[in-house]
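One protein chain omitted, others in place.
Naming follows writing order (A and B), and every chain is counted from residue 1.
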Amino acid sequence: MSPSYLGRKVLQAIATLVFVVILNFMLFRLMPGSPERILLRNPHLDAQSIAAARARFGLDKPLLPLEISVDPPSLKVNPDSQFLAYLQTTASGDLGLSFEFRGESVTEVIGVRFWPTIILIGLAELIAIVVGLTLGSAAGWKRGGTLDRVGNGISLILYSMPYFVIGMPLIIIFAAGLGWFPTSGMLSPGAQYQSPIDQLLDFARHLVLPLATVSLGLIGGYSILMRSSIIETRGEDYVTTARAKGLKDRSILRDHAFPNALLPTVTVIAINLGYVVAGAITAEIVFNWPGLGTLTVDALAARDYPVLQGIFLLISVAVILANLGADLIYGRLDPRVRA
Amino acid sequence: MSAATAPVDLRGERWRLRVRNARDFGRRYARRTDGVVGLAILLVFVVLAALPNVFVGALETATTASGTALEPPSLTHLLGTDGLGRDMLNQTVHGARISLTIGLLATLITILLGAVIGIVSGFRGGRIDNVLMRLTDFFLILPTFVLAVLLAPIILDIVGDDAEIAGIKAKLIVIVVVIGLTSWASTARIIRAQTLSVKERMFVDRARVIGSGPGHIMRRHILPNVTNLIVANTVLTFAAAIFTETTLAFIGLGDPFAPSWGQLLNAAQAIGAPSLGAWWYIVPPATCVVLVILAFTLVGNALDDIMNPKTAGRR
Partner (left out) sequence: MMRMPTGPGETGKVMEDAEQEAARRAAEAGQEAVVEAPVDSEAIEAAAAARALIRGRRQWPLPKQADPTAPLLTVENLRTHFKLESGWVKAVDGVSFRLDDGEALGLAGESGCGKTTTALSLVRLLPSNARIRKGSSIDLFGIDLVPKTEDQLRRYRWREISIVFQGAMNALNPVRRIGEQIAEPIEVRLGLTQDVARKRAAELLELVGIPRQRAAAYPHELSGGMRQRTMIAMALACDPAIVIGDEPTTALDVMVQAQILELLERLRRDLGLSLILITHDLSVIAETCDKTLIMYAGKVAEEGPVSRIFTAPRHPYTQKLLGAFPNIHADRRSLETIPGSPPDLRNPPAGCRFNPRCPAAMDICREVEPPEVVYPDGVRVACHLHVAGRDGAVGVTSADVVGWHRQLPVIEAPGVPAVASAGVAEPPGPGSQP
């Protein structure tokens, strides 16, 4: 990969990140009245903590580090501003205090919810990537065949289903109806475990339905994407060359069509992986999975802006990094970019 | 040549050409089974959405509920009742009207933003193009759904939860605006690309030589040539808008007094309908959501294949 390509991509990522940070700052200041009003609305804060928060956010300071005056015309840099204070606290990982969670720090609140989401969505992505790409390429390769018609039909339907539309029927059938799996949560409430293995099994039982939900929801999109990519690749001359070489159909698909068709999908998948952090909000709600998705909704209901902003910042960073990763992976897979 | 001075037969010729194009398009569309199926599904829902009162009577509220809570389907309540005893058929049919209306408005905003930004960016080029495309890139990368979740309550806090704008609940307008603001970027990208290629074509040069202003060229020469693309994109955007609306409503950003399908599912989730096994509370709105999004996707794909110059020739 050429340094210029790499450098350009890194610069782009940094620029986007700066944009996100500024946007986050602005949104917080855009809110009605002043940030104090939001802080005052927080029933869990006493006057002391409010004063502390004010000091921490530097809410008494000017908004921007620039002071512009028209008469007399002057432009002055003020190092003591809200924006710089915001940058400082954010950079040090301090995202402020939650309104709702007994005034805990946002970083802590998010930290607790981080891993359940990563496990759930990470596994689901893994399953969906394998199944979706396999299904999509098989369908596209034999375009118009039975597998294509059935597979693509299913993919389109799955693609039209929000997670909760998939998850709710799964609960009705497999949890409420058949009783095979628990309806919600990550572990049985109040359970005493004999061994860590028991705990793991309990966790696994809780994981099955949410995992199935998120996987199914992702498979449709991946399959459709891969299918159209394979169909495009199928008409390429090098596939004809491979056929002329007398290779078996499967080798042509595996060694020639698939690696090329994968290129455009890699980007989408990598970007999607950034959303692993965002979680599948609605899937988490349906199964009451204690991840970032449910946290988002709880924070939303409570208008817990610091938490919402923290989540937004975290997700943005993840997505930006994923984008950067996508570009880098693409550069590795496609020798034309690497050069 | 202005229409007034054009010979009559020329106008007739143009008209005939248009009719022939339309007929040709109709024939090609009719060959797309998936597109036809999608269109049929949409027609059913449009009829339901247009005249819900004719089919199921006025929207039942908690006070006018016709049954008791969570009745399974029966002859009186074909689709059962919800947690407040309201008839699910009644709720679902009225939900069509609300979901489709919000979807339509959000789509219009998305397309308007996307088309204007795309055309201006592609046509003006230079620094304007640069700035607009950076902005577009940013919105493409940004987790827009999360941004929507963040924006909606902020706006609601500013205008007040129960405010009404022009007689419409602020909550609904906020959902519409938030969807529009966060999903225009890909449309802008597509339209810009098409604008660039149209711009290269001869007649724009000719129009420029004649002395038309950029606004005139964009409206009279660029717009008609990107219309096909806009139409196909609109249909696909509609599917996405309904998807987003349903999701936003499901996580509690909807208006309980204007039950869209997502709102109905939110209510079902809130009383724990899935764990209770009350499938009739979930299946009707869920089916409708899937059918409508699927139908829009099918129609959009068919239109895209037929009208998009990039994919039209591909078989």
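Everything below uses one rule, namely that a residue touches a chain if its C-beta (ideal position, glycine included) is under 8 Å from a C-beta of that chain, and two chains touch if they have at least 3 such contacts.
Quick caveat, the model's predicted, so the values are computed rather than measured.
Participant: Thinking of the complex as a whole, which visible chains are touched by the chain that is not shown?
Facilitator: Contacts of the unshown chain, counting the full complex: A.
Participant: Tell me which residue among A:208, A:247, A:268 or A:328 touches the hidden chain in the full complex.
Facilitator: Of these options, the touching residue for the absent chain is A:247.
Participant: When the complex is taken as a whole, what residues of chain A touch the one chain not shown?
Facilitator: Those residues of chain A that touch the unshown chain are 236-238, 240-248, 251, 255-256, 259-260, 263, 333-336, 339.
The working rule: only the chains that are shown with their structure count from here on.
Participant: I'd like to verify one number: the distance from the centre of chain A to the centre of chain B, where each centre is the average of its C-alpha atoms, in whole angstrom.
Facilitator: 24
Participant: Residue numbers of chain A touching chain B in their complex, please.
Facilitator: 12, 16, 19-20, 27, 30-32, 156-157, 159-162, 164-165, 167-169, 171-172, 175-177, 183-184, 232, 271, 274-275, 278, 281-282, 285-286, 296-297, 300-301, 303, 305, 308-309, 311-312, 315-316, 319-320, 323
Participant: Quick one: which bits of chain B touch chain A in the complex? Just the residue numbers, please.
Facilitator: 137-138, 141-143, 145-147, 149-151, 153-154, 157-158, 239, 243, 246-247, 250-253, 265, 268-269, 273-277, 279, 282-283, 286, 289-290, 293-294, 297-298, 314
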